[in-house]
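Right, one structure below, let's go through it.
Just one protein chain is left out here, and the rest sit where they should.
This part shows subunit A:
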């Protein structure tokens, strides 16, 4: 259904004139005496509803169904007419609820039979209804403002449902003419206003309500075009249940609804709790839930039957008792669902209906089966509630075009057996989503929550080896605290301390010569020696932390800590490493061919691709055997960097990095106390370490012994 179809706006105009106080003459026995108490008691005389009561409760039922199926975007304006009109609500979404309307109706009360019938007329209400249709809804307003120049595409259509007691067919003609004239007048007015819109199409549904036992003075008439704008139809209905079923049909017709009857619902008997009988419950929902039946012309085959009203059909579906008894179990299955539609029970407070809805509201789902005379059983629908709303899900019951696909293990990467499945599962849990209220939608950087979620994924995957044999640090329990913290957007002092502790712990392990979980896959013999293992581990740890070094000064400090704690002076280490790594890689290349090489490069590229600004630098310091030693190239920032003691040999990776970062950072903060007090630009860092661990000190990132 289009957003601004005739059904976007519905005006109820209900007659509140004295004659509506007349009895409907449908009697209700509300005093049911049980046998044991019946003796000697005079039962209460049956009571009967007035025409007004019938009209109000049936129109409320119409609204109840409408609001259940369309909680937003389908609006009702309820108008009561006597000597003047009373509008009980507006088009605003907040005023769209049966509770709101009932409260307003209570204030109006039943019609006053003593009022002068001459002053009262339904016409007041009809005129007000046309005016109301001209006034713009918040949806139309929003659509028009977002569309700007194509705003004229927003249509203004609506429907008037008038419940009245007309005197004759001529009287009905008079009402139609009045609506037609008012539309013309109002459209002229609306053309010149911002808050009003001319009516392009209006459907008038006149329902003549008369007491039981009377002969009708008004004849039914199907849809007739009064003018290019106005289409009118007339229904002549007896008050009471006839009116109720008429309005039930109208709401289905007006809002594209269809009916499904759930059959075979087992339910405990009220009197005998240990026996159960089967019940049926009828539901209304958008007719697209039956689209498969409608298209295939299967409506009758699917067990559809005509109901007492004889006009509308219902599709019967059979209840399938859920397999498991525990709540939640049956929710962990992902069904192939092609549609989900809100529903409303026809008989909302009957016992079978409320049993069914309560069962669903408690979190259970029910599969529904097409009753077939023969053949296998076909599950075609499912009832399930989400947040207190029950949906009829349409399940696909035909053959899938995706059957028998190649298994994922036969495709790319399918032969690899040591994926970090559990670790990635953990990663997914950490990156689960949660809703945020729209008020707090954007953070200081103007990012929506979902953009922040993506940013978090980016941070968490800067260094994320996919297979166990590609990583050492992620196989070590000891690294976990640091690995979990370093990916955070901001670190607290405490976090930094935890990271540092992790590093000291690793240093400790190295000193004790603890074995590391280095993969021996792809290497000859027993694998690398212990000190080589630690070197690989430290390198990997550095790689991880370096990808986050630009996040904050505290992240930077974690890197500094690692660099400071590594057992070997960086420069010497670096040179050795390059030599060895080249050998390593040659071995690997022989074994795994070009792909391996490629993935190495890829992962290198990945590490550095984060910061485009830094790309030139990253080229220089790229730790790859294919790139030449970047000795001759000067860093871009040379003029600001104090190149440390060039004479002592080539600039090390660490010193370049540190000086670059130092420069960058020095622009952002006050000068460190240490540097201010330094002599010749040299200050002793990590003096505490020296005291505690007997480690070497480093100056400006360059080792001195």
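The rule is simple: a residue touches a chain if its C-beta (ideal position, glycine included) is under 8 Å from a C-beta of that chain, and two chains touch if they have at least 3 such contacts; residues count from 1.
Going forward, contacts and distances are computed from a predicted model.
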Query raised in the report: What is the protein name, per UniProt, of the chain that does not appear here: "Integrator complex subunit 14", "Electron transfer flavoprotein-ubiquinone oxidoreductase", "Transcription factor LRL2" or "Exosome component 6"?
Result: "Integrator complex subunit 14"
Report summary line: Given A:84, A:185 or A:347, the residue that touches the chain left out of view is A:347
Report summary line: Contacting the left-out chain: of A:73, A:110 or A:517, that is A:110
